[in-house]
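Yeah, one chain of the complex is gone here, protein chain that is, but the others are all in their spots.
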Amino acid sequence: MSRSAHTGITLGGKGETHHANAEQDLFGFWVFLMSDAVIFALLFATYGAMLGGTAGGPTPRDLYELKPTLIETALLLISSFTWAMASVSLKYGDTRTRVLGWMGATLILGLVFLSMETHDFATMFAKGAYPARSGFLSAFFALVPLHGLHVLAGCVWIIVMGVQVIMMGLDDRTKTNMLRLGLFWHFLDIVWIAIFSTVYLQGLAP
Amino acid sequence: MSDRAREIWRYVAGLFLAAASTAGAFAAVRWPTLLGPRTFAFICGLGLLQAIAQFRFFLHVGIKRSARDDLLLLLFSSIIIALMAGGTLVLMANLRNRMM
Partner (left out) sequence: MSEPVLPALLGRFEWHDLPFVRAWENPNVSEIIGAGAGGLVIFGALAVAALLTVTGRWRWLWSEWLTSLDHKKIGIMYVVLAFVMLSRALIEAVLMRMQQAAAVQQPGFLSDEHFAQLFSTHGSIMIFFMAMPFLTGIINYIVPLQIGARDMAFPWANSVGLALTAGGAGLMMVSLVAGQFSTGGWSGYPPYTGLAFSPDVGPDYWIWAVSLGSLGSTIAGINIAVTIYKLRCPGMTFMRLPMFCWTSLCTAILMIFAMPPLTVATALLALDRYLGFHFFTNDLGGNMMNFANLFWLFGHPEVYILILPAFGVYSEVVSAFSTKSLYGYTSLVIATMAIAVLSFTVWVHHFFTMGQSANINAVFGIATMTIGIPTGVKIYDWIWTMFRGEVRFTVPMLYALAFMMTFVIGGLTGIVLAIPPLDYVFHNTLFLVAHFHNMLIPGMLYGMLAAYTYWFPKAFGFRLNERWGRIACGCWVVGFYLAFMPLYVLGASGMARRTAEIFEPDFRPWLYVAGVGAFVLLAALGSLFVQLGVSIRDRATTRVTAGDPWDGRALEWSTSAPPPEYNFAVLPVVNRRDEFYEAKRDANPFAPPARYDLIEVPRESALGPAIGLAAAACCFGLVWHMWWLAGLGLTGVAAALIGRSFVRDTRRIIPAVEIEATERRWLTTVHEHRPIPRRLERTPVNRGVAEATPR
């Protein structure tokens, strides 16, 4: 039974129960991600509905910049790739060090993304663009930092997984958790596509 | 080519597609005269393509039997999201036009 569709799990003969458990664990996590997607979707819709609510304050054009957004996008995209490499290492039975290396790369990229984004927000605050200023800014600061909080949670998760890999090795539960983290990380990159498209690029488009 | 190499190339392909569509979207905004008023639609189209590419290449969602449950879940979720987000936008725009 080839499960190559999911970056597979080499279980070494533990058998049906654990394999089946992994499948239902992953599917359950997919379902959870879909409910999270609905939350994001509604925040996007709210943002769209409140674009006009600038209340005489700063507008998108005043605040958004192409270059930092492009860099942040690149950081997340590459981090998705580094995590994919981590999961390939996992699947093909590489050493722990290899796997941890790719995990570490992803973590660093994620943290750099977060620090850049925090700096962006600080810059906005300095320009008088804080959430309590207007409805538009409230909508922006609900949507984009929520994504940021998810990335932060993902970074914490990578650290926790790192500890588990070191302490317990690559056992079944750790592997399943790694797969779930992968789903989460890729999902966040997809949400970012929507953010840079409908928030930043729309704000700067003619 | 070994299984592992094949898999890595798939990820590289996904990365390349994602980077290309990102570049295209940013370019459309950097040089706005290229598309004019259709810029935003173009950006959204590219974004959608990139999302599909990422689902396919990074998340292995496809029509193969083992991935079918995931695909159906995604499609159903997309319909619900389209309804909720689309409905919200239409409704709020309608209210704004009538009241503001």
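Chains here go by letter, A and B, matching the order in which they are written, and residues are numbered from 1 within each.
In this text, a residue touches a chain if its C-beta (ideal position, glycine included) is under 8 Å from a C-beta of that chain, and two chains touch if they have at least 3 such contacts.
Keep in mind it's a predicted model, so treat the numbers as computed, not measured.
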Chain not shown: contacting residue from A:80, A:134 or A:202: A:134
Identify the residue among A:50, A:78, A:103 or A:124 that touches the chain left out of the display. A:50
Where the missing chain touches subunit A, by residue: 17, 20, 23-25, 27-28, 31-32, 34-36, 38-39, 42-43, 46, 49-50, 52-55, 57, 131-139, 141-142, 160, 164, 167-168, 171, 173, 177
Need a quick check: the contact residues on subunit B for the chain that isn't drawn. 69, 76-77, 80, 83-84, 87-88, 90-92, 94-95, 98-99
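Methods note: only the chains that are shown with their structure count from here on.
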List the centre-to-centre spacing of subunit A and subunit B in whole Å, with centres computed as mean CA coordinates. 15
Listed in rising order, subunit B residues that touch subunit A in their complex are 3-4, 7-8, 11-12, 14-15, 18-19, 22, 25-26, 28-30, 32, 36-37, 39-40, 43-44, 46-47, 50-51, 54-55, 58-60, 62, 64, 66-67, 69-70, 73-74, 77, 80-81, 84-86, 88-89, 92-93, 96, 100
List of subunit A residues in touch with subunit B within their complex: 2-7, 27, 30-31, 34, 37-38, 41-42, 44-46, 48-49, 52, 66, 69-70, 73-74, 77-78, 80-81, 84-85, 88, 91-92, 183, 186-187, 189-190, 193-194, 196-198, 201-202, 204-206
